[in-house]
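Shown here: the complex without one of its protein chains, the others still in place.
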Amino acid sequence: MKCGILLFPGTWSHQDFAHVCQDVLGCDWGYVWHKETSLRGYDCLILPGGFAHGDYLRCGAIARFSPIMDAVVRFAREGGPVMGSCNGFQILCEAGLLPGALLRNTSLQYRCGWVHIRTESLETPFTRGLTPAQVLKIPISHGEGRYHAAPETLARLKANDQIVFRYATPDGRITEQANPNGALENIAGICNEARNVLGLMPHPERAAEAILGSEDGLGLFRGMLDASAARPA
Amino acid sequence: MLEARIHVTLKPSVLDPQGDTVRSGLASLGFTTVEDCRIGKFMVLRLAESDPVRARAQVDEMCRKLLANPVIEDYVFELREVAG
Amino acid sequence: MLEARIHVTLKPSVLDPQGDTVRSGLASLGFTTVEDCRIGKFMVLRLAESDPVRARAQVDEMCRKLLANPVIEDYVFELREVAG
Partner (left out) sequence: MREPRQITPDLIAQHGITPEEYQRIREILSREPNFTELGIFSVMWSEHCSYKSSRVYLKSLPTQGPCILQGPGENAGVVDIGEGLAIVFKMESHNHPSFIEPHQGAATGVGGIIRDIFTMGARPIALLDPLRFGPLTDVKSRFVAAGVVGGIAGYGNAVGVPTVGGELHVSETYAGNPLVNVLCLGIAPKDRIFLARAGGVGNPVIYVGAKTGRDGIHGATMASETFSEGSEERRPTVQVGDPFREKLLIEACLELMAGDAIVGIQDMGAAGLTCSTCEMASRGGTGIEIDLAKVPLRETGMIPYEVMLSESQERMLLVVHQGRETEVMRIFEKWDLDAVIIGRVTDDGLMRVKDGERAVAEIPARALAEEGPVYHRPLERPASQDETQRLDPSRLPVPRALDCVLLDLLASPNIACKRPVWQQYDHMLFCNTVVPPGSDAAVLRVQGTRKGLALAADGNGRYTYLDPYEGGKHAVAEAARNVVCAGAQPLAVTNCLNFGSPERPEIMWQFAEAVRGMADACRTFETPVTGGNVSFYNETLGTPIFPTPIIGMVGLLDDIRHATTQWFKQAGDVILLLGERHGELGGSEYLKVIHGLEAGLPPRVDLALERAVQQVCLQAIRAGLVGSAHDVSDGGLAVALAECCMTGPGAALGATVTLDGTIRPDALLFGEVASCILLGVRPEAAAEVQAMAQAQGVPCTVLGRVEGADLTICGNDFNLSVPVTRLQETWATGLSRLLG
């Protein structure tokens, strides 16, 4: 079983995901350069954080046209687990694999630090191993993480239980104070209707070792790996 | 040679914190008549294309595909002739 | 009520990394006729002011003081009458 870590020009979290795969989880992984066109041999995909193409114009806007993205769309359609974190989430939205868009933080400033997110749905391969409403301590690092969706889209997200994470207080309350970027209804992460594509602003790879302050992100990796192992070859 | 002047603006329903901040910045400088401020993008493209019909179709496609995000933005553009 | 439409652009000699990157992004999408791309800001201000002369002076001052950075940017604007 092998995890593909996408690499766009300007991506920077790929090394951290590779580190977690290799040194923490001991799973097989490989980088996938954006100019490639095939994902053969990969069982799950990670779109890491960074500033693909400088995030010029809009975050993820140029990256979504990378040659590899056709293969990513196919991989997702076929049910392969795909996790986009931070810039990866933005790319998935721009590519239409996830609904909505990510806009500039209300503070107009970049924000890096620890936040808490509450698990809103266990019905995804990534969150299956978590407990209902489990609160995760996890870092964010972004300037444009304010989730936005039109009212119809939001209604659909709710109806389909596609909201996966919300920013919360450490004890799991959804408050304005706990919202670091002004995201609509504190949304920190969502999945697609088929539930195999997850996008979230926080960085699970930075919450995978006790020495760095939290291991709460590991569950997402484990869920993804389990789901990949269970897929027909 | 043609030049495309493209305006990309946030849809009215989308919050514009930058515009709000500029408005309050202006107010604190004493410009209290400003009731609203919205900030968008202004792009100028020079095209090696002389046929305005073809150019129009191209620019429209660029906007739809890349330059604007229909989930949050609207766009308009105009073409004009410029010296090569 | 008056509306000011302000264009703030980078001075021609100033590097525009964003514009350059968008140009090469467009090229890789097949839009190879785009020879140059510059990206600036487009601001729309609504003013509680009916006198165009006063409004013009005010907006010009706003641009100089806050809306444009004279070290790297130029600005132009126009006023128009809108419904209150």
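Letters A, B and C mark the chains in the order given here, with residues in each chain numbered from 1 onward.
Definition applied: a contact is a pair of C-beta atoms (placed from the backbone, for glycine too) under 8 Å apart; a residue touches a chain by one contact, two chains touch by 3 or more.
For clarity, every value in this text was computed on a predicted model and none was experimentally measured.
Peer 1: So which shown chains sit in contact with the chain we cannot see?
Peer 2: Among the chains that are shown, those touched by the missing chain are A, C.
Peer 1: Using the touch definition up top, pick the residue from A:G50, A:G182 or A:G223 that touches the left-out chain.
Peer 2: A:G50
Peer 1: If the missing chain were put back, which residues of subunit A would it touch?
Peer 2: Counting only subunit A, the missing chain is touched by 9-10, 12-13, 15-16, 19-20, 23, 35, 50-51, 53-56, 109-114, 139, 141, 143, 203, 205-206, 208-209, 211-212.
Peer 1: Give me the subunit C residues in contact with the hidden chain, please.
Peer 2: Missing-chain contacts on subunit C: residues 10-11, 13-17, 20-21, 24, 69, 71-72.
Keep this in mind: only the chains that are shown with their structure count from here on.
Peer 1: In angstrom, rounded to a whole number, how far apart do the mean CA points of subunit A and subunit B lie?
Peer 2: That pair's centroid distance is 30 Å.
Peer 1: Could you list which residues of subunit C touch at least two other chains?
Peer 2: 22, 25, 29, 39 - these are the residues of subunit C that touch more than one other chain.
Peer 1: I need the residues of subunit A touching at least two other chains; which ones are they?
Peer 2: Each of 57, 61-62, 65 in subunit A touches at least two other chains.
Peer 1: Residue numbers of subunit A touching subunit C in their complex, please.
Peer 2: Residues 53-54, 56-57, 61-62, 65.
Peer 1: Spell out the part of subunit C that touches subunit B in their complex, as residue ranges.
Peer 2: Subunit C reaches subunit B through residues 1, 7-9, 19, 22, 25-26, 29, 31, 33-49, 55, 58, 61-62, 65-67.
Peer 1: Considering only the defined contacts, which subunit C positions touch subunit A in the complex?
Peer 2: Interface residues on the subunit C side: 17-18, 21-22, 25, 28-29, 39.
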